[in-house]
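With one protein chain removed, the remaining protein chains of the complex are shown where they sit.
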Amino acid sequence: MSKVRFSSKRLLLTLMLCACSVILLQNYDISQNSSFVFNLLCMLCGLAVCFALFVPSIIIKKRTNLDFLTVAHTVTPKLKIPIAVLYSLYFVWAAEFFLLPYTDMFSKKYYSDVTPCLIALILLSACVYAALKGVNVITRFGIFLFVFALLTNILMFGGSTGTLDFELYGFEISGNLNDFIQNTVYFIIPAFIVTLFACLSGKTKNFRLRQPLFALLVTGVKYGLIMFFIWFSLGDYASKQEYQTFILARAARIGFFGGIESLYLALATMSVFMIISLVLCAVTKSAGRESDIKYVVIFAVIIFAAHMCGSYLNSVKEIFTNNYIFAVFTVITAAVIPSMYIFAGRKSNARKALHSINMS
Amino acid sequence: MRARLCIVLICLSAVLFSGCQSSRKIETAQIIENVTISEKEGQTLYTFYILSSADTPLKTEIPAESFEQACELAQNQYIPNITLSKLELLMIEESLIDRVLKTDIEYISTQPSFSPSAFVTLCDRKTLEKFAESTREQDIIEEQLILLKKNNPAVNINYLSVFNHFETKKTSEFLVGTVSFDGELKIGEKKDIKNEK
Partner (left out) sequence: MNNSLAEILSELKADFSDSADLTIRNLTLKSERQIKAAIVTIEGLCDKEQLSQSVINPLLPYDFKSMKGAEAADIILNSVMASSDVVVIYTKAEIISFITSGFAVIIVDGAQQMFAVGVQGYSFRGVNEPESEVVQRGSREGFSEPLRVNMSLIRRRMKNPDLVFEQMTVGSESKTQLMLCYIKSRVSAKLLGKLKKRLNKCNLDSVLASGYLSEYLEDEKSSRLFSGVGISERPDTVCGKLTEGRIAVIVDGTPAVLIVPRLFVEEFQGVDDYSNRTYYAAFIRLTKYLSFFAALFLPGLYVALAQFHPEYFPTGILIKTSESLAQTPLPVTLETLAITFIYEIMKEAGLRIPKSLGHAVGIVGALVIGESAVNAGIISSSTLMVVATAAICSYVTSPLYPPVTMLRFIFIIIGGLCGLWGIVIATAVMIISMCSKTSLGVPYMSSLAPFSLRTMRDVFVRADWKSLSKHIIKVQRFKETEV
């Protein structure tokens, strides 16, 4: 595994792609009763909360130039195991949060004959390989994925402009408190990248405040565009089917050229692949065994087993894919616990320990 | 090296044993290009036109109450390897508007396999007879529908817009293109469809 420090810009680009992929697997998470402008406002609130959740990790990074897990292990070595357990649980949960809808989408939209567990098995095998290579290599892969995502989005949005209809649907604001809570909670989900950043930013250099801000901004733009096109190009048609972004890709046509849902499938697949690879890197780091093949395989097997339970037991699936539970868990791991360490890290013995790690 | 080999073997055996046999092969897939809905002896007849290079269209007529039923019957009894993802044109006889238009469009809107950009048009009986004789008419109809839309943006020519007009609360009537045959194929007459809530 490479030991050199890599650019923080690249890590944030990769995390931005992970955040953008949240809406690719969106399935009735955004309220069907509220209007486009209302949803847009909810999105802005949600992303503002995401940026607020970024603050503790940014402070730790700026102060120590280390990731949160290293700081936690150094400042409170006795809490190493509880922290490891908590974050391992979170990351396994995060993996299921994306894997279950992905395999569900694949099975319902593309190929109903194949069992979702097979998809998960092959995808996890590929993710194990990527996780063993390390975060640096995954962020390099992110550059290619960024170019591909740009191309796919251009084709998807370009192909949907022909069916935009502003007569049927307008820019009114309509929605209630429940819709606001539902939507805002959904738009807090991208904050999982904050936890990833907190755990994986140890080997980055040249971190700037504008990087996470820019990442969330671009994420917001992408969300806004997708919601815009779903609302004005698909209209009520979208509410009849699951996975609206898939439908948007399906409906997009440039002249007589269609088939953009194949690009959507590729983008969704590569995004989930990247997310789970980063999750495996982070979970082994939280267990103190970064890129150790044994631990990567163990956690991949745990994720696979959890996926099998989720596939066959609806109650398990509902727990894993519950936006509220995941959002609360994300807030705790992304902001609450790192905030405690901001104050704990000020103690002189902690400062000394951190300084010696930095020097080495 | 050993770990990589194990992973590759596991994946390969998993793939081989779990379902690649049922792929939709191009040489055996029966791809439906058009569907027409007509009335025959008081019964609704769904005619599925299978994509082929022959000048004479390859078709299967299935009497059914709805598109959903017709698709099920087609798969089970008539066309086992049916593929509807390339459906490009749905033509409905004018006399059946009230009976089938809303329910069939509703059904199509819930199925992932249908393309929402497929064309929908109403037509008269003569057009359907002419359509059954030659496959060249489909291209003519599609080109004319696009031209119609260009000249009058208010006309709805595909599933997406027809469905959305059914669902929206704003309008009670909307326009759909129609095809008629009177010596030659004519497209351009618009019909006011009542949006029944």
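A few remarks follow.
Here the chain labels run A and B in written order, and each chain numbers its own residues starting at 1.
The rule is short, and it goes like this: a contact is a pair of C-beta atoms (placed from the backbone, for glycine too) under 8 Å apart; a residue touches a chain by one contact, two chains touch by 3 or more.
Note that the structure is a prediction, hence the values are computed from the model and not measured.
Every shown chain that the unseen chain touches in the whole complex is listed here: A, B. Shown as candidates are A:Ile138, A:Leu155 or A:Leu234; the residue that touches the absent chain is A:Ile138. The chain that is not drawn here is touched, among residues A:Phe36, A:Phe54, A:Phe91 or A:Phe106, by A:Phe106.
Considering the full assembly, A:Thr269 is the residue among A:Asn27, A:Thr269, A:Asn322 or A:Ser339 that touches the omitted chain. Within the entire complex, the positions of subunit B that touch the omitted partner chain are 12, 15-16, 20, 23-29, 31, 33, 51-53, 83, 85-86.
One chain is missing from the display, and on subunit A it is touched by residues 2-4, 6-7, 10, 106, 110-111, 119, 122-123, 126, 129-130, 133-134, 136-138, 140-141, 143-144, 256, 259, 262, 265-266, 269-270, 273.
Methods note: only the chains that are shown with their structure count from here on.
Separation between the centroids of subunit A and subunit B, computed from CA atoms only, is 38 Å. Subunit A meets subunit B in the complex at residues 108-109, 113-115, 118, 121-122, 125, 128-129, 163, 165, 167-169, 234-237, 240-241, 246-247, 250-251, 253, 258, 293, 297. Across the complex, subunit A is touched by residues 3-4, 7, 10-11, 14-15, 18-20, 22, 109-110, 112, 115-117, 158-161, 163-165, 167-168, 170-171 of subunit B.
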